[in-house]
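Note sheet for the following structure.
Every protein chain except one is present and positioned as in the full complex.
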Amino acid sequence: MKSRRKAAWLAVAGVAAASVALSGCSGSSGGKDANGKVEIVVASLQPGASAEALAAFQKQVKTFEKKNPDIDVKGEEYNWTGTTFAAELAGGTLPDEFGVPFTDSQTLAKNGQLADLTKYINKLPYAKKFNPNVISVAKDDKGHIYGIPFTPYAMAISYNRADFTKAGLDPNKPPTTWDEVETDAKAISKALPGVAGYMQMTSGNTGGWELTSATYSRGGRMESTASNGKVTVNTDNDQTKAALAYLHTLRWDDNAAGSNFLLDWDGINQAFGSGKVAMYMSGSDVITALVQNDKVDPKNYGVTVIPVDSTNSEAGVLSGGTVAVVNVKDTPEQQAAAVKWIDFYYGQPQVEQAPAVTQAKALQANNQIVGAPTLPIFDKATYDEQQSWIKPYATPGLLDNVAPFTSQILNENIVPEPNKHTQDLYGALDSVVQAVLTQKNPDVDALLKAVDVKIQALIDADPDQAAIK
Amino acid sequence: MTATPLVSPDEVALSQKPAQEVNGRLRRVSRRAAHEPSTDRGIVSTADWRRTRVRFPLVTLHLILLIVLIIAGLLPILWLLKSALTSTQDTLTAPLAIFPHGITWDNVAQAFGVNIQIQNYFLNTIWVAVGEWVVQIVVATTGGFALSVLKPKYGRFISGLVLATLFLPAVVLLIPLYLTILHPLVIGGSLLNTFWAVWLPSGASAFNVVLVMRFFDGLPREIFEAAETDGAGPFRLFWSIVLPMSKPIIGVVTVFAVINAWKDYLWPMLVLPGGVNPASVQPLSVRLPNIVGQTELGPLIASLAISTLIPIILFLIFQRTFLSGGGFGGAVKG
Partner (left out) sequence: MTTSSERIGARAAKPGTPRGRVRRTPATWVKRGGLANLIFLLPLLLIFGMFSWWPIIDSFVISLQHTNFVVTTWADPFWSNFTFVLNDPTFWIAVRNTGYFALLALIFGYPLPIVLAVLMSEVKRAKAVFSVLAYLPVVIPPVVAVLLWKTAFYDAGRTGVFNTILGWFHIPPQPWIQDTVTAMPSLVLEATWAAAGGTIIIYLAALTNVAPELYDAAEVDGAGIWKKIWHVTLPQLRGILLITFILQIIGTAQVFNEPYLFTKGGPVQSTTTILLLIYQYAFQSSDGGSNLGAATALSLMLAAFLAILSALYFRATKGWSQN
């Protein structure tokens, strides 16, 4: 009787307590933490990044929090993957501030998934100084700004200097044409059995990204825009087919592509770092990540421009970059705080000496890269000035090793990535790249045509494209 | 939620009727009336065993089988342990050599070091298993008790609902369950990146409930009636009478719960993506694939070895319990 009643109410109380406890497990509490500070979660580094890299990041977080005592910054591991990013954003599992590639920022802004930061960014001293081509990716068609671009890169060939030397090649004279790449790759694979002379990425949307880059370098394009604005997908072009045939030859005839063909961005970086790949197509600033994640020695690292077909005026170097953006679900205080962070972490070090030096010192102290080759966000003068500020702290030997790239890149034709359903296009092309590397006789024409059909359907279904007659 | 490619004892357990009913004359070998010379025999009779023509090929086959099992079962683990103590370089160039340049503890040190911190994820795995076990035991015993012993009028209906989910392929639940975790009906915010996201759904196991119900069905009613005339209410009955008698079935549920918790991948991968502090919530099964791209082979192998050591040690200690998963028939009958 008594004990039964008591037990009954105890049970009910227990359930009630449990639900209260559970409700305390929700995510952010309106953006404010226990002390009333504005709390923002910002993208830090990749999962598994070295402790030193994380220490350098934390140092900068501390500096920022000291300058902004009303803001509490938490870093969260972040690894942008083309395949899952859109779902993560929609599902709400991303930090408050994070980076998106140039290819996606406008679409996301148009879909209403990014916070409109115009009024915060316009307050920044360098708001008007942006290179118009660069800032355009962060703007929608009404001119509202959704983020700040940083680390614009151009495609390049990263190579292992020691492997070059072992194969009897001069690491200071990397290949300048695709034929030379093939010759050098063959030499390396012969001299170093088990090492891939040259490889490219093939999965997680990176296969299509690099195939597009290879197409650009030969003078082709994946998407073309007619005068009325209609976009046509044409992956089934001569330059793409040539790029695929090149890989096929490298793999099956030259045996210079190694034996692992399912490589995404992480995978090929790791293969390069562990010495399995001697040369590969990469972003020009990948050395930063290679040191953060793959223990690469900067003294052994070389990078040069991707070979460009000088006989073709359309040939150019694919370029891209990342835009620091803010989640649209954030409160205004969080958005303002996030812009402050973006300004501190990405913006100021480009335009003011003191922040540039502070950041360079923090990186240097933790053996992180200073001086990775990027493209100018503003103009060349500003870029040169910024480089001069950080030169004293540049990673030893790096500036010489990247000279083949930095000395040549500004002579090249810089071409932005395709901008309609880019990630879908890249993803669809992954299979084609894998096919030439894993099948002796793939039907490349049919595969490319299938990609055209699939992506064209997606593009045609877009409201703005469908409106064009 | 697991999707094993081949059979799991769970499903077989439930599909099989208790041993006695399959074959009316079935009985345990040891309890046979010994009116025949062949008491303890299988396919090959004791007489046959004495004949060399039978014994020789059979023993040879068994030897071959032993070698095959050692190669398939033991060698991979030994290789894993060996390579955990071998430098990355050696593993890459000569994977089957045994310590060509000696043993190195560097990989293990790195696995526990700041970059990987395997111990945190290990603890998370244990924490996940413990929590899932608690939830499953609570749901199965209280629910089984109510449905099997208390038998309310609507009990049949509830049992039916539970049974209906028994053979449901887990895939159907994947998306809506994920949405439920993102936007729980009753509770406030998202359960993503919290242990609740793996603990709570694990309790919805019709298999557990049916197991426990059948066990409770087999308990002698006289004891209940005696307790009742002594004035015991249902809570007393549950806590002091039924639960102590349920040790066997709790043991079975425990084994399955712990095994499933340790093995689960897809669901934890979806609901424990990391957040601000992945080391506080992600189990090994989620963390290890995430860091493959940023971890050298040596430390990675060491991490794999550490992750597999405890399950293996537990298995070797509790062999009987694990291997009697196949003999569940006896456990269920009680």
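Quick notes on this structure:
We just call them A and B in the order they show up, numbering each chain from 1.
Here is the rule we use: contacts are C-beta pairs under 8 Å (C-beta built on N, C-alpha and C of every residue); 3 or more make two chains touch, one makes a residue touch a chain.
Keep in mind that this is a model prediction, so the values were computed, not measured.
One chain is not displayed; in the complete assembly it touches the shown chains A, B. Touch with the chain omitted from the figure is made, among B:L192, B:L211 or B:L237, by B:L237. In the complete complex, the hidden chain is touched by one of B:L85, B:V108 or B:L177, namely B:L177. For chain A, the residues in touch with the chain missing from this view are 4, 8, 11-12, 15, 83-92, 111, 113, 193-194, 202-204, 258-262, 276, 421, 423-424, 427, 430-431, 434-435, 437-439, 442, 450, 458.
Operating definition for what follows: only the chains that are shown with their structure count from here on.
Looking at the complex, you find that chain A touches chain B at residues 1, 3-4, 7-8, 19, 22-23, 25-27, 41, 46-51, 74-77, 88, 91-93, 264, 266-267, 269-270, 273-274, 293-295. Residues of chain B that touch chain A in their complex: 88, 92, 113-116, 182, 184, 186-194, 196, 233-236, 273-276, 278, 287, 290-297.
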